[in-house]
Structure formats: structure tokens, C-alpha cells
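Below: one structure in C-alpha cells.
Apart from one protein chain that is not included, each protein chain of the complex appears where it belongs.
Here is chain A:
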Amino acid sequence: MAGIEVNALHKRYPDGTVAVDHVDLSIGDGELFVMLGPSGCGKTTTLRAIAGLERQTTGDIRIGDTLVNDLPPAERDIAMVFQFYALYPHLRTRDNLAFPLRAEGLPKAEVNERVEEAARLMRLGPLLDRRPHRLSGGEQQRVALARALVRRPRAFLMDEPLTNLDAELRADMRTEIKHLQGELGTTMVYVTHDQVEAMSLGHRIAILNKGRVEQIGTPLEVYDRPASLFCAAFIGSPPMNLIEVEVADGKLRSKSGLVLTPPPNLPRDRGLVAGVRPEALEVTEPGAEGSVPARVVSAEWLGDEIIYVVDHGGQGDVRVRMPPTVRFDADAPVGLRHTGGPPPVYDVSTEELVA
């Protein structure tokens, strides 16, 4: 087992595409580290560089204490699970699992023992004698995970391993992966573009955008204080409301007059945007205390909650998350007020967090 250090990684493909611009990661031993970002931001490329399947243009990669820049994948002692499961189609489950072990030349008895163990962990018993085309997507993915396990590698790399599964199975597998990683204590780098997956799995999350790291932090940090406007707009469903604000008499005030609790140390000399979570706003009866007049544009009924889209005068609609017991009709005149603590505030021009 080992941590992974990535320093100033840069990858330019021969056709000139810069897939990874500049990435620094420091992944601890035994950590479940999630890389999250929109499609094309360079997640797969970073992972493949760590695996050795792609040679970075510049930058260093260390696994444990070893500089692995020029080591072929075979010598890096890591296992990878792909989005497309890559089970060998001509081999039965049992042989698919045994394969990496036989490649290492382990004695037969030990191979069998490890295969049995991995099969028990991933509950593959009845599937051991089937070939991949006779397995369902979820089963194939469990086999792929088991195949990564048997080798007891120094680290696991997972590239969107659950994308091809349906929602229910995905939730199950997520729990399973998290549990397994905790049990084995093996470092895992998990790539996804699904923020729910990222939040529920990761010890820490790195948010990537256009080949750069926008933020690294625990799920809570990332949710509470997104480090940039990009992260603010990316995390959360629906994401933060980005509201242009001004500082006036010690308060944060939007153009519509909505008043927010100000964070300390606000710079005054530039344009500011506050990131307000939908649950930090409240739709009220019109004229309620501290509210500004607003109008319900539409409502999404999600069963356990209602998302109101609210027009509060001019500058863009905001989304508000309300319990299902509070009901307003579309087009109804309402009030809107802020209920949460100080929101994160961003500089309009640099798009960075300033307070």
C-alpha cells in the first residue's frame, strides 16, 4: 500500500489537445480520493498517467516512495477498473480472476485461495463458472472489482466504474466499494462525473476543470465553501444560486434588496457574487419580516422536497429548496429571505473565493 503524489502533471496528446494542463495531487496512504469534474476535463487522462498507460508530457508521479515516470504499467503494482469492464471474453469468471495471479507466477494453491477469497468478498460464488457474456452489467462490474482485488495491489484506480449500471445498482455498488476500501485500507483513486457518488464515497474530493484542479477538500468543505465560481456552479443539485451583491452598512445586499449575512473581512473594492445554497433561502408569505417581494416562476415537486424557482426582481431567478408541506402556486406573489449563515463570496472578475 502506498500514497500517490502527482506533481505539475501536464499531458498534451500528439494531436495538440492539452488534456491535463497542470495537476498537483497528494493522495494519502489508505485514502479514498475522488476526482470529480465535467466530461473532458482530463480525469481519465490523469488516471491513465498514474497507471502508466499514458506517458505524461511533463511532471512527476510517485507511488509510495518510487518515482514511476518511466515504469511500465506492469511494474507499478496497481489495479485499475475501467468504465467498460474489460473482462477477457473468452475466460470464465474464475479464470478472469486468476489471470493476473497466474501472470505473476503464483503457485496454484495460492491462486485458488485468493480467487476464493475475492469471490467471497464480492459474492461471486454462483458466477465463477460463467463467461462474461452470460453475466449482467452489475455482475460483470463485481467481477471486474474482484479482479482488481485479487492482486492485492498498492493502489486501486477506478475510472467511472459504475456509469453503466442503473441507479439502484449504482447505489448498492457505491456502498460496497466504500465498505471494501475501508476494510482493505488500500489507497483508491476514484474518478467520476457524478457528484452524488463523489460526495458519498470520497474522503477527499478534487474538482477538476479544463485540466486544472479547482479545489481539493473533504465533501463538506467542497459543499460549504466551493473554492471558485466553477465549483459553486458544479456541486449541488440544484447548484448554488450566484447572486451579485454589494456591501452596504455592514450588510450584503443584492440588487433586489435581499439581505444576506456578511462574512468577515469582505473586500470592498470590487464586484462580488455570493453563492447561496437553495436550502439557505426561504419562500415566505408576501411581506413577511426580512423578505423581499418575489414571484414563484415554477415549482418542481420531488416528493420529499419542492424546488421553487423564484423571480425576485431583475437579476436572474433563484432556486429555493422547501419542505413539501409548504406550498405556493405558480405565479403567486411571495416573499424571499435568506436564512443561512454567511455565504461564500466570490470576486466577479477572478472567479475566486474572497471571503
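Criterion: a residue touches a chain if its C-beta (ideal position, glycine included) is under 8 Å from a C-beta of that chain, and two chains touch if they have at least 3 such contacts; residues count from 1.
Rule of thumb we're sticking to: contacts and distances are computed from a predicted model.
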Protein name (UniProt record) of the chain left out of view, among "GMC family oxidoreductase", "Anaerobic dimethyl sulfoxide reductase chain B", "cytochrome-c oxidase" or "ABC transporter permease": "ABC transporter permease"
Omitted-chain contact residue, chosen from A:20, A:80, A:201 or A:318: A:80
Residues of chain A (touch criterion as defined above) contacting the omitted chain: 13-15, 48, 51-53, 72-74, 76, 78-80, 82, 84, 86, 88-90, 99-100, 103-104, 151
